[in-house]
Structure formats: C-alpha cells, structure tokens
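Entry: chain A
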Amino acid sequence: MPDGCQKLLEIMNLENILGFDKYAGYLLSCVALTAVVLVGNAWLARRALSQAQVKARRRAAAQRNES
Partner candidate 1 sequence: MSRVTDAPGLWALASRVLGRELTLAGRHWDQVAQPLLFFVIVVTLFPLATSPDLAQLRQIAPGVVWVAAMLSSLLALESLFRPDVEDGTMEQWVLSEQPLAWMLLMKTAAHWLVSGLPLVILSPLLGTGLGVPVSAWPVLMASLALGTAALSMLGAIGAALTVGVRRGNVLLALLVLPLEVPVLIFGARAVSLGMTGEAVAGPLNLLAAILILAVSLGPMAMAAAIRIGVES
Partner candidate 2 sequence: MNWTWFHKFASPPHAYRLLGTLRPWLFWPAVVLMLWAVYNGLFVAPTDYQQGDSFRIMYVHVPSASLSLMVYSMMAIAAGIGIIWRMKLAHAVAAGCAVIGAWFTVLALVTGAIWGKPMWGAWWAWDPRLTSELILLFLYLGYMALRASYDDVQRADRASGILAVVGIVNVPIVKYSVQWWNSLHQGSSLSLTGSSAIDPSMLPPLLAMMVGFLLFFGAILCDRVRAEILTRERNAGWLSEAA
C-alpha cells in the first residue's frame, strides 16, 4: 500500500479525527441514534401535516360541490 494511502486512512480514521477513547463506539452510536430519531420525528410530523392538509382540501372541495 502506498504511503499516501496509509496516511489518508489514518486521517480518515474516525477515532483519530475525534480523539475519543475506547468509548467512541458507544458515544457515537448514541449521538447518531439521537440525530436519526430527531430528524425522523420532524419528518413524520411534516408528513402527518401534509396528509391532513390533502384530506382537508379534498373534504372542503366535496362540501363546496354539495352546496
């Protein structure tokens, strides 16, 4: 393996970048999980809202047709 590649791998190594001790895996998985849950929740809420909007619009249109 060329020297440059080795160097690059070392730089890319997460533990070198972040410099955490042996607990890096635990810590990073917690942070990643939290990020996923937060973003997921925001997305789920947006989706629920847009679905409710679509339904409401349909209902309003139906009501207008009736009257």
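By definition in this document, a residue touches a chain if its C-beta (ideal position, glycine included) is under 8 Å from a C-beta of that chain, and two chains touch if they have at least 3 such contacts; residues count from 1.
In picking the candidates, the idea was that all candidates are chains of the complex that A comes from, given by their letters.
Because the structure is a prediction, the values reported are computed rather than measured.
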item	value
Touching candidate - 1 or 2 - for chain A as found in this complex	2
Residue ranges of chain A touching candidate 2 (in the complex, touch as defined)	18, 20-24, 26-27, 29-31, 33-34, 37-38, 40-42, 44-46, 48-49, 51-53, 55-57, 59-61, 63-64
